[in-house]
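All protein chains but one are shown in place.
Labels run A, B and C following the written order; every chain starts at residue 1.
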């Protein structure tokens, strides 16, 4: 089989770097170009020191992109939506890692992003990038919008319960704890080590944009509310979502088990983690660094109808580059786990 | 004024060590004895290396305790309640840092601790140890039961809203993020550095004992539910509670402000933290290491009737030794902040 | 080609776990048995939660080991040397990760380990396990003793200078900074998170056993002294060695470059890291987590004849399991990097 030629627009940031790492060892891929304006002309290992010795590719400019089979877009907010026509002319297939095309509905975009969408007609042409929910659509998709990291963690944690219409739509409270790489590669006083190290900081108690994705994917026609807050931690990679949902009618833990097994029993990248003993009884993000897993667990409150769902990912992998590559594999009918086999480290 | 003679039963653990640190510099206190069976006969700095050079006191045995004015109990679970008669014969005033006498109601104790109480008749003789709620009772109290750390953080965060009957009693969701010193000084595989460092671990998604204290202090005669989960973090000291409450009727942020100011405007150890800019807009536990503050902030969700309340303490201080000393000061009509003036460090 | 059957004796610790992770994805390997007495009968993922879903192998007992092509020994100190005859009867090739057979000389062993060797006649039958120094011997070796992690880091950093007889033999000072996984999986008060997290602790200012390996490999017949100290840090994985050597005669930086290039230019797992700008100008262990690299850099002091050599590894990989697998590949004439291709993560 001929290799698939891919280019990466915006390859000096964290998600871009992670994607390059994966693409370099993907047996079906030939990387054609990687762009960065700030590292223009330099080796990609200047931006990604872990890749020293793995590639001699140098950064191109965005304006120099040539035709290829698939173009990954790892650009800053709003660049994709403004230049989407140009990118369509470069490659027949686009995978966008930004938030620009995640929402199908123009009004929702404007409500959460507080700005008009530059190409609203394109919104419905993108498949929302969580394979566990949209695998069939992806097989023939041209355009995929990779899901937000907090949204991915929450949605995969809650999907089996909402899909089966078991949850009170108004009461769900979700709290994510996130690592510092979520904020990207640009330094600021907020990320200055003496200020950020050891911190537990409420950075978005209300109004987080990823809520719109959760509602889009979990509402199933209902009027759903997700009461969401986000706290940053001292982690670098990782998202841990603790979701509190209230069942419409009582279910035993073993019934909930069945629903999760039904939903994810054959999924290569979702593991149900719920053990009786040991210290890793529930999902934990540090075990997932570098992997494409979303680990999901839960506990039923014996004193109420609350179910606490715990889900975890590596935000740069299942929350960005890994999930994008998973979608790529599906689009091209390649084994879905190709290039995503890394099991993660322990201890770490 | 004559110094008040105090002894510490159980002075080799973390809360005991913190208490000793405070007592050593308290101008009205003379420490008489400090007990530890495992460090018996050794200098207290063997257990608490920060106190090297600050004291020549050596550990006594519990059986050797002599009469004193105030006895602090920093013992393992169930020791206080089993030996309370003995401790009463040693000192007319007792301040117990364990969970044994926090609940006023015997049935509640048995429900949450899953064992019978060894001295249920004594339960109502203890004042629950949060001064901001029980200052008047403390002034003449003989026995004080210092509040749980997670309970203190949550209760102080939510008190102004619940006291004013503004909150839907069935919907409150509280998530605390805690440091590793909460688990005490005994090592285990769960606290082994390679396993615990960098972790974000759901250790008590449901069923945490401190919930009973929250209900006791916040229900005001209503049938209150607190849907509570606890997650451990890589911090050593600190608790951050993120509490999601739903208002019965809508309130503007400035009205909520007024309630918090009314409740805490004159409190020496509660600060309302809510700023428009900067990175420390909300309470953050790392700033509180070594201090007796509970910092409290909140954000009203503009899209719903949810208020997110953020509160933080140092679990060994406001959550244990510091709050115990604050109560001690109140009991003896000493300036409430005496020995508790440390402002905390930044950066840290 | 038929798969090579391998078993792992002592597969529940950190080095054993890392080795299993590597073996599971090695295309030429079939794992036959993995032993653990404490996890006997349980899934290997009980000890290594990162391997959930990757294998259904359950732990066997050491006494149950069956014949195989290669037996890896990841046992506690002194077990290998006491049972070496038994292990020889199980497999024609042994790779021992303990310190038992690292020293060729019985007297040296007794001097540094302060006990007699249980099988001194076997000492010279083992090849010392750093491939960059002993590749040719490994090709036909039956028994390999994997090198110590601190020794590997230091030796690879200094080898080009000592081999070329450029260094004053009496003056070398080496300081390693190590992660907590070096101490193994057993918890203790020293590794209790509140005590260990954030610490920088001199744990072996003098007398570290790995010095004997450094002298063995770097002395080239001279009377060499290595003045060595070790400090533990808050890292979990990683060793950083800062070695201060004093040149017998002055050399320019570009001459030193040449020596390192000559020594390591074709080595797949040694990278020379020395850049003029950026923040990763020198080797840094966090970039190496999960990889088999030893990164080496240096700086010549412009005011003296000192060269500061900086070298870094992942102690569980190039310092244990990874280097053992590299030796395995060489022994079997398999591509040396097989199963060791992971480039590491950034950021991490």
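Just so it is clear, a residue touches a chain if its C-beta (ideal position, glycine included) is under 8 Å from a C-beta of that chain, and two chains touch if they have at least 3 such contacts.
Here the structure is a predicted model, which is why all the values come from computation and not from measurement.
S.K.: Please work out which displayed chains the absent chain touches and list them by label.
M.R.: Every shown chain touched by the left-out chain: A, B, C.
S.K.: In the whole complex, not just what's shown, which of C:195, C:213, C:314 or C:336 touches the removed chain?
M.R.: C:195
S.K.: Among B:57, B:167 or B:273, which residue is in contact with the omitted chain in the full complex?
M.R.: Residue touching the absent chain, from the options given: B:273.
S.K.: Among C:41, C:207 or C:335, choose the residue that contacts the chain missing from this document, as touch is defined above.
M.R.: Result: among the candidates, C:207 touches the missing chain.
S.K.: Given that one chain is not shown, which residue among B:134, B:177, B:237 or B:300 touches it?
M.R.: B:237
S.K.: Given the full complex, what residues of chain B touch the hidden partner chain?
M.R.: Residues of chain B in touch with the missing chain: 14, 17-18, 21, 24-25, 46, 48-54, 181, 236-237, 271, 273, 278, 280, 287, 289-291, 341-348.
S.K.: List the chain C residues touching the unshown chain?
M.R.: Touch set of chain C with respect to the missing chain: 171, 173, 175, 177, 189-190, 194-195, 198-202, 205-207, 225, 227, 229, 231, 233-235, 238, 240, 242, 244, 279, 281-286, 297, 299-304, 306, 308, 310, 312, 347-348.
S.K.: Spell out the interface residues on chain A facing the chain that's missing from view.
M.R.: 14, 179-181, 185-189, 191-194, 196-198, 234, 236
Throughout what follows, only the chains that are shown with their structure count from here on.
S.K.: Quick one: how far do you have to rotate chain B to sit on chain C, C-alpha fit, nearest 5 degrees?
M.R.: That rotation is 180 degrees, given to the nearest 5.
S.K.: What chain is the most remote from chain B, judged by the mean position of CA atoms in each chain?
M.R.: C
S.K.: For chain A and chain C, let me know how many angstrom lie between their CA-based centres, rounded off.
M.R.: So the centroids are 36 Å from each other.
S.K.: At what distance in angstrom does the C-alpha mean of chain C lie from that of chain B?
M.R.: Chain centres of chain B and chain C, defined by C-alpha means, are spaced 46 Å apart.
S.K.: Quick check: how many Å separate the C-alpha centres of chain A and chain B?
M.R.: Inter-chain centre distance comes to 39 Å.
S.K.: Touching two or more other chains, which residues of chain C qualify?
M.R.: Each of 14, 181, 236 in chain C touches at least two other chains.
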